[in-house]
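Let me begin by presenting the structure, written as structure tokens, before commenting on it.
One protein chain is absent from this view; the other protein chains keep their places.
Now for chain A:
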Amino acid sequence: MSSGDSGPSSSKQLVQQPAAAGRSPNQPPLLGAGGRKVIVLKSGDEEEFEVDLLDAMQSRTLRRAIEDGCGDGPMPLPNLTGPVLAKVVELFRRHRGDPRWADELQETEKEGMFKDYAPQKPTAEVKGFDREFVSVDRDALFDLLRAANFLEAPGLLDVTCDAAADAVMNMTVEEVREYFGLVNDYTPEEEAALRKQHEWAFQ
């Protein structure tokens, strides 16, 4: 009798749950189109986005939340606006299978959660998408940077940090201050001394 209760399907569900002591087993994640597991992310302005569980795992922050059982209902992300979250969700979808975080997912994969996960090299299409993704103005880029940082998503961080670096790479010191809204806290003498150290870099 007891062996009948722990059938293959229920034991599989149990394996999917993180081993959190003292917590009752949660509902399995929502199932989206095609039977994929999805979670729902809710932006600060109350917009909801369905995300493939596999894609959400690209964010360490979301992964921890899901592993702690927070993925059952809509997951509120008040500091991300709808438009930012929409972009991020789209990037996660496009980056599915990116080998850059294949190692990280492997552990989860052992539990059978991502058995259909197939790492693949970023295609020219993905690279094109990435370029398009960061072709935005400064304020929008900063929103994406902070979202990347908050979500701890390596792919999103790479793309946005590269874009920020590209933007300032050829700027003069004054232009960088202007771009980041920084106040120069050097005395003129201190700054002159610093410039003199590596004069060639300021030509």
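The rule we apply is simple: a residue touches a chain if its C-beta (ideal position, glycine included) is under 8 Å from a C-beta of that chain, and two chains touch if they have at least 3 such contacts; residues count from 1.
Following the convention adopted for this analysis, contacts and distances are computed from a predicted model.
Hidden chain, UniProt protein name from the list "F-box domain-containing protein", "DNA replication complex GINS protein SLD5", "Ribosomal protein/NADH dehydrogenase domain-containing protein" or "Ubiquitin carboxyl-terminal hydrolase": "F-box domain-containing protein".
Taking the complete complex into account, residues 20-23, 60-61, 64-65, 68-70, 75-79, 139, 142, 145-146, 149-150, 152, 157, 161-162, 164-166, 168-173, 176-177, 180-186, 191, 194-195, 197-203 of chain A touch the chain not shown.
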